[in-house]
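With one protein chain held back, the other chains of the complex are shown just where they sit.
A, B and C are the chain letters, set down in written order, and residue numbers restart from 1 in every chain.
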Amino acid sequence: MFIKNYLIPRLLQYFLVIFLGITIVFFIPRLAPTNPVERTIAEIRSRGTYLDPRFVQDMVDALTEMYGLSGSWLDQYKDFWVRLSKGDFGVSFFQFPTPVITLIKRALPWTVGLLFTTTVFSWVFGNIVGGMAGYAYNRRWSKALDLLVMLIRPIPYYVFALGLLILFGYVYRKFPIAGGATIGATPSFTLSYILDVLRHSALPAMSLAILGAASWFQTSKLIVQNVNAEDFVQYAQLGGVREGRIIFRYVIRNAMLPQITNLALSLGQILSGALITEIVFSYPGVGHLLYSAISTGDYNLIMGIISLSIVAITTLVLIVDLIYPLFDPRIRYK
Amino acid sequence: MPAGCTRKGEKPNMQPILETSGLTKVFYRGSLLARDRIVAVDKVSFAMHRGEVFTLAGESGCGKTTVARMILGFEQPTAGEIIYAHNQEKWHPRVWFTQRIQAVFQNPFETFNPLRKVEGYLFETVRNYGLAKNRSDAVELINAKLEAVGLSYGEIEGRYPSEFSGGQLQRISIARSLLVDPSVLIADEPVSMVDASIRMSIVNLFKRLRNELNMGILYITHDLATAYYLGGQIAIMFRGNVMEMGPVQEVLMRPLHPYTKLLRESIPEADPAKRWRGRISIAETEQEEYLRAGCKFAGRCPMVMDICKVQAPETVAVEGVLVKCHLYTKPKEETKEVS
Amino acid sequence: MAAGDVVLRADNLRAHYVLDVPGGQKTVRAVDGVSIAVRRNEIYGIAGESGCGKSTLMKALYAWINRPLRLVEGTVYYTKDGKEFDIYALSKQELRRLRWTFMAYVPQGAMSIFNPVIKIKETYRDFLSSHLKGKTVNEMFEMAKEHIDQLGLPLSILDAYPHQLSGGMRQRVAIALAALLHPSVIFADEPTTALDVVVQRGVVQLLKDIQESLHNTIILVTHDMGIHANIADRLAIMYAGKIIEEGATEEIFKNPLHPYTQFLINSLPQFGDTSERVSAPGQPPSLANLPLGCAFHPRCPMAMPICKERQPEATVSGEHQVACWLHAEGREAEHAAHS
Partner (left out) sequence: MAMSFGSTLKELFRDYRFAVAFILLCLLITLAVMSFFAPHDPTLWYTAPRDLPPSRQHILGTTSRGQDVFWQAAFAIRNSLIISAIAGIVSRVIAVAVGLVAGYQGGKSDRILMFITDGFLVIPLFLIIVMLAMLIRDKMNIFTTGLLLAVFGWAWDARVIRAQVLSLREREFTRTAILSGSRTLELVSKEYMPYITPLAFSTLINNMSWAIGMEMTLSIVGLTNMDIPTLGTMLKWALNYQAILMRRWNWVLTPVMLSVFLFIALYWMSVSISEYLDPRTRVQRVGVE
């Protein structure tokens, strides 16, 4: 019953989104007014490199092959999926001839580490504090916190990260301003290396965590203020149920449900934010890789990053969707 | 668009103004892969006449509102027909239908958009049905209809729904439906949300409209006392089925069906001398009753027989009342009571 | 009446909603000078139509004052273990402890009063653990089981989530839960509203059972005079924030004194009687904008000049009180003295 009504539709949707997303990613460069090969050559020329006309045609052929642009669209499309299923996104242009997948694999742990910890922290923290602030909405601390959040929340990832960089990297030199670890340090499981990594991740993590928590705080507070007015909260108060119990079991527990859905829906944005933040702090993750790919016009790398992101995010959304019934009996027992 | 607006064989006089024949609505719950089939309305047939109140009564979820929604075209019937008396053609635009059949809803505070002035609906009705040549004619017509319900145009001009009481809004709603001079007025629980002290004035208004305008009124309610007061015909519905149908006097004062009896006994009468005696048991599973193969009431019927659980009873006529119960389809001797 | 018999006494209670509106404040005088005394071991009914302030009165009696509601004036005394105390003089903690052990509340609209994500037994546990010390979770579940069983409700509901129960069952669980710690006073606010008649009867049955086994006081608010006739020992009629008549239920139904009460009772349609029923004329007043004098005078066919100027005081004849100039003793003389 549950499998048929809940699981299968979601799985279908999952594969459909991935299929459509990847298809769109495949067609965008092909439908665009300039194709990647022309762009790359123009790029090289614009950097002042002299290109011998004799070699240009060879280069066009090589690039066409490299970007998988030879043959009919249908062949290319089929080929694209075949390669994708093997995790083959071709070779990178700016770090020729390293395969794209190797570059992404190298960058991935940094991004996942940053993203996972800050997202979990900000979601949990934002929801609990926001929930308490929403429950005690007319208390002074709640209002003060609200004002602070109102000042932070609207600032986009890039500007906020830059602000932190200026403040803690230049004005007060508290933290390193770039990289994932001190240059030259050999990765090892020693305390000093781990501390070094943590120190380098401090600013990017801080900016992601603060912005994330502010955003969850705000939505949680709004939801809780609505939940507060729900009959079942009023009823528990009428019944003299202890306040702590009301806040956690009645208010926050119920406010969490829409927040789980919201988390699923904002994962894409959260990832975008993390990538942008990495760019600001030259953090060696996927965002930084993306930046290099953009500046060098490395299409294979960009396609690889986008395709993997789509798969990763839709998978995460699916997981969140599948976990949801654990928290909501109304879906579990129809 | 109500389906199957076919013309019935013409009978010159006592021709029903509105008939349903085998009207059925099936709802599906759940997703495409696993769904429950719920028969919300099961082969409901009745006929109503001009100058008569026809009451559809029953508890929540009995399908009475679905019947009304199908007649108004808000819901497509799964099967069956809705026949309007002078219907000449097979298909009509919705406007054709709503010019003849109008409706008043349960919640007067929801009948009008709270962000719009109420007069807007009256003028729109006049304009959309081409009832007046110019604005002053329209105002005159609107005022006449408002006066018919005890209001005047001056009282409603330029005002928003929140400025009126529930009773006033219900009157405006009735006035709006009267603009097109309908032959049938469907009133879906029209007084259940109106203040107690003025409830009867609205009920009396329906009585007057029936007499003066010779309208057919389809009164949908859970309140058997007002149904009795209004008179006419009544159909008692339970889980999509009409259990008993006939003149109000007969059905409510001498109920045949065990369900009608239970319903009738459960109404608290405003008389301390008539307090309830004896206890009742209540079944809880509405879903189960919908899916039940035999009689839907078998689960809590005090007179239940073996056959009730396996076979749905036919409708039989007993002294001018139609009743759907095995007690009346079988000879008495076979009745075996189970308590 | 013997003072020792009184469990709850309110003196000149005024509770108003103060709303912020553009350009100032609006005061809704929901409870406007109510004095009542409720006795041990009785079901005290409060009747009145929607918006008369009866639910607000319940909240004020329960010391449940949340913005924008404000207690403007008056006191509420309860008698516990022979000692009378002012409930508004208690601290927040004392009040919390008093709730459910001494007085409990069945709020309006039981459809949504249970936490949707926990089982009914968990709700029981929350209510128990907040008032009892030193009980293990299992002991509390046992208590819940026993309690549900005593009241004749199915044990399976404890393991159900709220959405798995029907509206009628949820309402009965709410009533059962109120009786859990054997409180001396139970407030029940419209416990039968929005329920089907058969289920209503089950709810009334449950309330009666509880009162009979606990010998406590139930204060029952409903607009349904039929329910009051069926269950209330004494009845108060509320209109525009005031109690306008109070007395034994039989007495009120047999001999209503206030013109409003007369309309309320006489306008109810009765089975077997199709004579014309007349509602009170006009509209119920807005509590934000009450007329001077008796609030009913604009609708009262028997209004006298004094009714427009001064509010009538309650006059007592035996157990029957009424606040109406028609029944004020020596009213002419008094009026003359003031004019």
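Just so it is clear, a residue touches a chain if its C-beta (ideal position, glycine included) is under 8 Å from a C-beta of that chain, and two chains touch if they have at least 3 such contacts.
Everything numeric in this text was worked out from a predicted model, so none of it was measured.
Across A:Q13, A:T117 or A:Q237, the single residue that touches the chain missing here is A:Q13. Checked against the full complex, the one of A:S92, A:T111, A:S207 or A:T314 touching the unshown chain is A:T314. For the options A:V129, A:A181 or A:L290, the residue in contact with the chain missing from this view is A:L290. Only one of A:I3, A:I24, A:V124 or A:L195 touches the chain withheld from this view, namely A:I24.
Those residues of chain B that touch the chain absent from the view are 72, 74, 94-95, 98-99, 102-103, 105-107, 110-116, 120-121, 124-125, 127-129, 160, 162-163, 173, 176-177. Residues 13, 16-17, 20-21, 24-25, 28-29, 32-34, 36, 39, 150-151, 153-159, 162-163, 165-166, 170, 264-265, 267-269, 271-272, 275-276, 279, 290-291, 294-295, 297, 302-303, 305-306, 309-310, 313-314, 317 of chain A touch the missing chain (whole complex, contact as defined above).
Assume only the chains that are shown with their structure count from here on.
Note on chain placement: the centre of chain A and the centre of chain C lie 55 Å apart, centres being C-alpha means.
Chain B and chain C, compared by their mean Cα positions, are separated by 33 Å. Chain B meets chain C in the complex at residues 59-60, 165-168, 195-201, 203-204, 222, 224-226, 228-229, 231, 252-253, 262-264, 266-276, 279-280, 282, 284, 286. By the touch criterion given at the top, residues 230-232, 234-236, 238-242, 245, 249-250, 253-254, 257, 327-330, 333 of chain A touch chain C in their complex.
Those residues of chain C that touch chain A in the complex are listed here as 62, 64, 95-100, 104-105, 107, 109, 112-119, 126-127, 129-131, 161, 163-164, 177.
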